[in-house]
Structures are given as structure tokens and as C-alpha cells.
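Every protein chain except one is present and positioned as in the full complex.
In this document, chain identifiers A and B correspond to the written order of the chains, with residue numbering beginning at 1 in each.
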Amino acid sequence: MAATRIDCDIHPAVGGTRTTLLPYLDDHWKEQVVSRAIDGLDLTSYPPNMPLSGRSDWRPANGKPGSDLAMVQRGAFDQLGASHAICNVLYGAQAVYDPYMAAAFCKAINDWIAAEWLARDPRLRASIVIPLQAPDLAIEEIERRADDNRFVSVLVLAQGESLLGRRHYWPVWQAAEKYKLPIAIHAGSQYPMAPSSIGWPSYRYEYYLAEAQAFQAQVLSLIYEGVFVKFPGLKAVLMESGVSWLPAFMWRANKTWRGVRVEVPWIDREPAAIMRDHIRLTTQPFDSPPDAAGVADIIDMIGSDKMFLFASDYPHWQFDGDDAIPPHLPASIVSRMCADNPLETFPRLSLAA
Amino acid sequence: MSDVIDRPVLEQEASAKSRLRIIDCDVHPSLHARSDLNPFLSKRWQEHLKTYGDHLRTPYIGTTPYPRSSPLIARRDAWPPTGGPPGSDLAFMRKQHLDPLDIEFGILQVLDLFIFSQQNLDFGAAIQRAVNDWQLAHWTSREPRLKASILVGQDDTEAAVAEIERCARIGKYVQINVSPRPNEPLGRHRYWPIYARAQELGLPLGIHVGGYGGHAPTGGGWPSYYTEEHQSNAHSMAATLTSLVIEGVPERFPRLKIVFIEGGFGWIAPAMWRMDQHFERFRDEVPHLKRRPSEYVREHFWFTTQPIDEPDEARHLRSLIEWVGVDRLLFSSDYPHWDFDDPRFAFKTPLSEAERARIFSGNARALYRL
Partner (left out) sequence: MTRHIVARTTEIPPGGNKVVGIDGRDIVVFHVNGEFFALLNRCPHAGAPLDKAACVARLTSSEPGVYQRSRVGEQLRCAWHGWEFDMRTGQSWFDPKRVKVRTYPVVIEDGETLAKGPYVAETFPVHVEDSYVIVET
């Protein structure tokens, strides 16, 4: 592909289960959804009307931000300069407890994105939304999309029922590795428990900040449970996680591992080294230090130019204006993060769609 | 990079002739046996302690489901030769820690019995009184270098405030302590009576990692390993900082000083950047905040230095220190725990004499009014 700038994180929005997804449900689920009025799966993590959920100039006159294909195309491609973009749908199909309903809704989302987005614009790609509450059904959904090269990753939320490294998820990661699909971990929570070790936040602002810790816990889990030992071809992408917390987090992990390695002897090298090989992060938001010297320090501390992936997080309101690249990033990082790193992280981007 | 490391790098090996006495803001004394508290408990609670004991939100009565990497989380050389667990013998603590490291003051943090996390609130109130009395009787009165903290179970706010009053009248405590893993995040309004008292009394609020608040160590579930759970302490502290700032505790209590103990400090600058980055976007949700979040952090919060970060390059540690600010840092050792920081070797980046003086002594002296 002639890719110059791959936006690794944009958010088409599902209008509703009874509207957008209905055509993609089988007769049973159509009837359930209509007769029981099952709808409104917008995540508590992202109320559509809150400012972060949609920049004011990216909100259509009617409907949720991200619901209008033409507007998304104008924004992500024309305005922000992407050549390609990966769609990560955050409609909360994964969060219903009924595993069969979750599986049906995830399938519907993936069918919808394929039919109404990917088919209409060859620049678009997508993550496969999967029902992790039933790992075997998640694998079925992956298998279903395996031959469709427009699906380039597997999408999970940053906080679900169990940490992602746990053994019962390993068959899902095996399938993901097999089909060269990185795990896209996106900000958001299924809320089966408090979204923080200290309890339930009062404010959305507070919750959003706590997500940085959620990603960190997932990285530790994937590493220490040995997911990258079992599946060396697998990568995990942190999306909308923030980036500047990474160095101190790496050092604390190294420090702990050096002393407690006996617990996890299959981790035969420092966690930070494993992160440099297997973890990637989208760059919006970056949560930058206030000056160029600080940003340069953070990049230096991270110690790898391969970890950064360009993203706008469209239509979430992370920045004003037309430049989705965080301030003060060195030119060498910018050139890598726009095409080389995404192509390396999402191998299926290079396959004919 | 540099050559082989076969001896610890002394931070000021060549030049520090001046004898800097150290204020250690995190020292853990230990009960020899639970019955040590009996003199400070009524018969009813002595019996209860012996029979029902702890009621904590954790599966085991005597240990953690995340077994530590060394017995009792301690340094293996910290077991007193006279018997008893690490931290239980004052003479040995003097010999091993206070004297050789020239500790001018050590601020006590009692973790025994997790008083902050007891489900039976009346029992919790009884043992918090006992622990606060025990600190004075066994430690402070015998060793003037050791300073006690008023430990209070934050989830029975009334009992907590009463205990604060009681101890404040005695007058020998330097701070008030609560847990970062309470029933609700510490910023929540239900805890504000404690902060109001702390502010009125001019005592800092200390928050030491740990506790059983009933939540998983992460918001995404239960980790399998101590390696993960240990690092989750820093995450809990970051979330606690967020809660306190965003709920408006420093805004509402502008004279309150808050100390984070045993969380380390590397994560603080990125937390401030993140809070500031998203403040504009969420500002209408939190109109009670009159200032940027990082401003509240820089004026109302202090952070003990242990466990110190260990970047591969010493200059990166320098950056961490400058980002959070020398004035925010309080040296701590965490004696006798395994991830203890030795004041002679922990800072593997040069500090100026003035910086050393502040981090190892001056900041704590001013904060705790020693």
C-alpha cells in the first residue's frame, strides 16, 4: 500500500443496536433486541455528549460523533492528513454478561463496519471486536474474519473481567498470533468491578486518568503471565493510553523483576526489553511534559523508536487544530510512527485488502 | 555505557565530608506478638484479638494470597538475634539502622493488624487506640528519635476523628495516617471530616501503601503474581493522588499537607502531566477546581523517596527528581522491608549539598516540624 500516514485509532460510532446493528443480527437476536428494547450500549467510559467524546467541529448535526462516514473521511483523511485509518468501535458489545448476546453483537459490529465502512472506503481498516467473556466464541469471531485482510487487529477494552495475560485467554491470543493480529487494547472498561484498585471514581475525569494505571496492569499481566513467551509473534497495542508514564513504569517493572524473578522464571530478560519488542502505543494522547527538553527526555528514556504509532483518536477531543502529532516529538520519531511502525505492528496492513 | 559494577556506587563518595543527619520518613516497628497490645486493650478486645482476630477482605487469616519474595517482606538480615520478627527489637533497630546511618529522626509506620482495613469497625477502633498507645509506650518514649503517627481507620470516620482528638491532646504524634485502599477513594467527601481535623491541628496527613480495601489490586482484575501486585502499589498511589486532587481536597483544605509514603516518586510527574493535559477537556465536570491540578500537587503533596527508581542512566533519575521538584521529596528507607533504600547508595545520581540537605533532612524537618 502507498501508505504515508496510518492513523491507528479512529472511532466510527454505532448509532444504536436497534438501528445500526439490527440488519446484522439473526432472526433470534433481532426479535430479542426489538421486543425487549435492548439498546443503548454506549460505554460509561464514553458518554457521547461529553466533550472528550467528540470535538465540537467533529460532531454531526444529528447523531453521535463518528457516526457519519463522510464527516469521518473529511476529518481523518482530508483535515488530519492520514492515508489510511484503523477503525476501533467502542460500542459496548463486550460488556453484556450474556456470552451469546455479546458474541452476536460483536459479530454484528464487525459485519457492519465491513459492509458500511470498509467496503465504502479502501483506506479504512478495522479491529475485530471480540467477546472475551467466552474465549471460544471470541476465537470463532477471529476465525470468521481471518481471511478478510481489512481486519488488522483484535480489539479489547483496557479493563474487563480478568487481566488479559491470564491463562484462560491464551487460546484467543494463539488465534490472534496465528492470523498476525496484534491485540489492540483500547481505553474503556466493562465495569464488572471498580475500575481502579482504590474503588469507584466520582468523576469521568478521574476515571479517565485512572485508565493509565489500567494499561500498566495489563502490560504487566501479559508479560509476567508469559503471553509473549507462549506467542512470540504477538504484539499488544495500547490505544489512547497516554505515553509519558512509560519510562517510570518500565524502570519499576525492571526493579521488581530483578528481585522477584523466582516467581516468574520464564521471564528471562528485563520486562522493559520485552515491552520494547512486544508493546506499542498510539500517540494520542501523549500526556506530554510541558517543554521540548522534557519530551526529548521521555523519548530517550523509553529507548525505542519503534513503539510509537500515529493516531488522531478521531473524533475524541485530544487536541485543537489540524495537527494530530503531539508537540516536540523529534523528527526521527515522527517519520517512523506515521508509516514504518504501524506497518510493522499490523502486518496485515501490507496485504491486499 | 559504563564498566563492570562490582561495588555499590556511593552517591557522594569523594566529597561529602559534612555529616548530614538523616530524617527517615518510613520506619516499620513490629509487634513481637499480638499480645503486646493487651496492656492497651480492654478484656473484651483482648479476647476478641485472640479468638476472632482480624476480619479483612482477603482469604487468609495469617498471610497474603500474594506471598512475598522473602519472609515477612523483610530483609533477611533484619531478624533480631534475640528473636521476634524484623522491626520488633528496638536495640537491634538502633544497632542495625538508626545508629550506623545516623538517623536523626525516624517516622514510624505501623502496618501490623491493618487497622485501616478491619471490617469490624469497633474492633478496628479498639486496636487503633492500642497501636497508637503502643507506639508511644514501646518506641517513642524509649527512643526519642522515633516519632509516632496517629493511625486511624478512615472508614469509621467518627471513630477516626475521636481518635485523632485523643492523640492530639497527648501531643506526641507528628502526623495522621489513613490507608490508600479504603472503602472509597480517599478524595470522597465522607472522609473530609478527617482532613478538616488534620488541617485544624496542623498535622500532615500520611498515606502509606497497602491495605485491604476489598478491590482487586488492579481495575482489570486480580493479577496472578506478587511481581504484579507489588507494582500495583504505585498505581494505587497514582489513583489516590488523582482522587484527592480532583475531588478538591487541597482546594477545600488549603493548609492541609499530604504525604505519600512508600509509593516512590517516578510516576508523579507523568501523573501531573496527564492531569493537566485533560483538565481543559473535563473542566466543566469539576468546576470546584480553581487551579491546574499540578499546582495543587506542587503545593500540598510530599512524597517519600523509597522505592527509588533505578533507570539504566543516572541522569534519568536526575530528570525525575527535577520534574517532581526537590522540595517535594522526603528520604525514606522502609526499614526493615526487603526493598529498603540505603541512604548511602540509593541515589545513584549526584545531588548538590543543598539538595541532599533538603531531601534527606530539611524538607521533612519543616513538614513534620521536628
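Rule of thumb we're sticking to: a contact is a pair of C-beta atoms (placed from the backbone, for glycine too) under 8 Å apart; a residue touches a chain by one contact, two chains touch by 3 or more.
Just so we're clear, the structure is a prediction, and the values are computed from it rather than from any experiment.
The omitted chain makes contact with just one of the residues A:Lys230, A:Arg276, A:Lys306 or A:His328: A:Lys230.
Although one chain is not drawn, the whole complex shows that of B:Phe282, B:Phe303 or B:Trp338 it is B:Trp338 that touches it.
Residues of chain A that touch the chain left out of the display are 167, 225-226, 229-230, 255, 257-262, 265-266, 268, 270.
For chain B, the list of residues touching the undisplayed chain reads 1-8, 69-70, 75-77, 338-342, 344-346.
Keep in mind that, in the parts below, only the chains that are shown with their structure count from here on.
Chain A and chain B have Cα centroids separated by 35 Å. Note for the complex: chain B touches chain A at residues 69, 180-188, 213, 215-228, 230-232, 234-236, 238-240, 242-243, 246-247, 264, 266-267, 269-271, 273-279, 281-282, 284-286, 307, 309-311, 316, 319-320, 323, 338-339. Residue ranges on chain A touching chain B, taken from their complex, read 50-52, 158-166, 189, 193-206, 208-210, 212-214, 216-218, 220-221, 224-225, 242, 244-245, 247-249, 251-257, 259-260, 262-264, 285-290, 294, 297, 300-301, 317.
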